[in-house]
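Note that one protein chain is taken out, while the other chains of the complex remain in position.
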Amino acid sequence: MRFWILLQRDVLVAWRKKSNIYQPLVFQLLIVTMFPLGLGAGAQTLQKIAPAVVWILALISTLITLENIFKDDYEDGSLALYTLSGMSLPVAVIAKAAAHWLTTGLPVIIFAPVIAVLLHLPASAYGILMLSLLIATPIFSLLGTVGSALIMNLKNGGMLLSVLIMPLLAPVLIFGAGAVLETTLGNTPVGHITLLAGCFVLSLTLAPLAAAAAIKVNLE
Amino acid sequence: MNKIVKFYHEMGSPPSFYRITGHWLKPLLILALLLTVYGLIDGLFFAPPDYQQGDSYRIMFVHVPAAWMSMFIYFIIGVSGIIAFVWRMKVAEAVMMASAPIGALFTALTLLTGMLWGKPMWGTYWDWDARMTSELILLFLYIGVMGIYSAYDDDPRKAARLAALVAIIGLINLPIIRYSVEWWTSIHQGASISIMGGNSGIKEWSMLRPLLVMALATKFYYLYSMLHRARSYLLRTEQNKSWVSKQFIEN
Amino acid sequence: MTPTRKKRLILISLVIMGVAVATAIFLTAFKDNIMFFKSPTEVSQNDYPENRSFRLGGMVKEGSLQRLENSLKIQFTVTDYGADVTVEYEGILPDLFREGQGVVTIGQMRSDNIFAAEEVLAKHDENYMPPEVADVLQTEVQQ
Partner (left out) sequence: MQSTILHISHAQCQKGGEPLFAPVDLVLQPGEMAVVAGNNGSGKTTLLEAVAGLGSFCQGGIHFAPDNNRDSWLQHSHYIGHSLGNKASLTCLENLHFAATINGIRTNEQQLSDGLAQVGLHGYEYHYANDLSAGQKKRLSLSRLLLLNKTFWLLDEPFVNLDQTGCDWLFDCISKHISQGGAALLTAHDNKRIHQQADHFIQLQRP
């Protein structure tokens, strides 16, 4: 019940402030227009870089929203409400991550085909693109809770959060973009997708603990 | 046995740590310098050229020890991070934060010498293979540990605990670096020296000798530099304690 | 058992389970072996991307290196002792490029079944030894 009320509240808060949901998507769209303009290149070059670009955009547009997962709650004091409610902290972290995923990860997945079309990604790769993002965006949110918890009482922690989180996300990017790339090359993406799934299980297991530990230290 | 326990407890308290390690600094520095000079001369002039790479392989005498150190120091940071996080031991915090910049330096040196070696040998400065990428990520991890520490500059204790947490999370990268050349077939060669006594690597003593000497030299340099930094870290964070003011009066 | 202890026990077993599942998944994935290279055997079975660069890795076949007449191009054969692929390349070869040694080439397969390399990287092994020792080893092998 506590898990659901926290999840429900966060989704509601995000929904009330819709700019939080659509701004990352607008951001993606803006950046993706820069690629053809900057490269001055035709469909073939774009197609080549499409898997990587779609993936990097998904990563970056999620990254800019991570900072506030705990920071807002810390500032308005509602963090105390759920850390002192007797609720298990790792469970609270999972609820926060789930809410973050619903409000940023899910829109990114739904929006990914639009970006992919603009970059001439071969139609055969769309399914794998969405599947790989479906497995990976929860990892972004889960690791994001760790980063956000680490920097929650810093004024300008956004840059530091990227430095802390990016190295951990690098393998996810490699496997995810790799899966899409393999598909465009006509190879099987099974290996990459499996590795992504492994990353998901691992981060689901360890990230809530790490984030809970970071929150505890930060509240001391 | 009692002596070891006593020593352990002494090393755990900042004043005795400061006092005891004060005697070690000079010998460590001298050892490190002598071994470096010997190792470099031996490696650059006396070791025979390689049957494949000729003289270019000599950069290995810097590259390989630096690479070992980059991982070894991160391991130390991770372990002292765990100690600092769980038992809140101040000396462990000092060791952790003192090690980070040295580790970052060795990692950068590894990458740099690797690039200089790669250009003539492989034909490229950089290739995004698993070993190189994971070593680069190691550099980012060092930067992350130092970054989070300096971000919380108003409260060193909290900063150290958060940095310890980051360091512990980053430990996951170490096995990835270690096994990257085995898990992914890539351009980087396998380990030059195998503790398990594998069938490959360096067999020639005259080639092995400078490598081992340099490995020792870097260890001593690390110990010297780390202790030096850890001592000043303790002075800085304990500046209001009586033992610190006593130190200054004595000097 | 106190509730706190019970909670902790559940937490620990969950973590162990999660890590075990993740490890199992990773191990199955590694069994599939994600390769950064295509081997000549795979290429000969037409298992390679068309009209697109990929990496071809293998050994340079002994005695296969030759300079093409009237051009700066060189040609050699990459083999994995199961199949051969002819590689054409124009440019400077790295120091370590030797016949009988490992090589990684990046390029495209042409319609005439020749691999047009844009880049040639030498892969060397982890064995270091003086030339004399290598000679001795060589003669031992030949005997």
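All chains are identified by letter, namely A, B and C, in their written order; residue positions are counted from 1 within each chain.
Operating definition for what follows: a contact is a pair of C-beta atoms (placed from the backbone, for glycine too) under 8 Å apart; a residue touches a chain by one contact, two chains touch by 3 or more.
Since we're looking at a predicted model, the values are computed, not measured.
Among A:44, A:85 or A:124, only A:85 touches the chain that is left out of the view. Residues of chain C in contact with the chain left out of this view: 3-4.
Along chain A, the points of touch with the absent chain fall at residues 1-2, 5-6, 9, 12-13, 16-17, 75-78, 80-87, 219-220.
Here, only the chains that are shown with their structure count from here on.
In chain C, 34 are the positions where the chain touches two or more neighbouring chains simultaneously.
Residue positions 206 of chain A are each in touch with at least two other chains. The residues of chain A lying in touch with chain B in their complex are 146, 150-151, 154, 157, 160, 163-164, 166-168, 170-171, 174, 206, 210, 213-214, 217-218, 220. Put simply, chain C touches chain A in their complex at residues 7, 11, 14-15, 17-19, 21-23, 25-26, 28-29, 32-34, 49-50, 52, 54. On the chain C side of its complex with chain B, the touching residues are 30, 34-37, 57, 92-98, 101, 104, 119-135.
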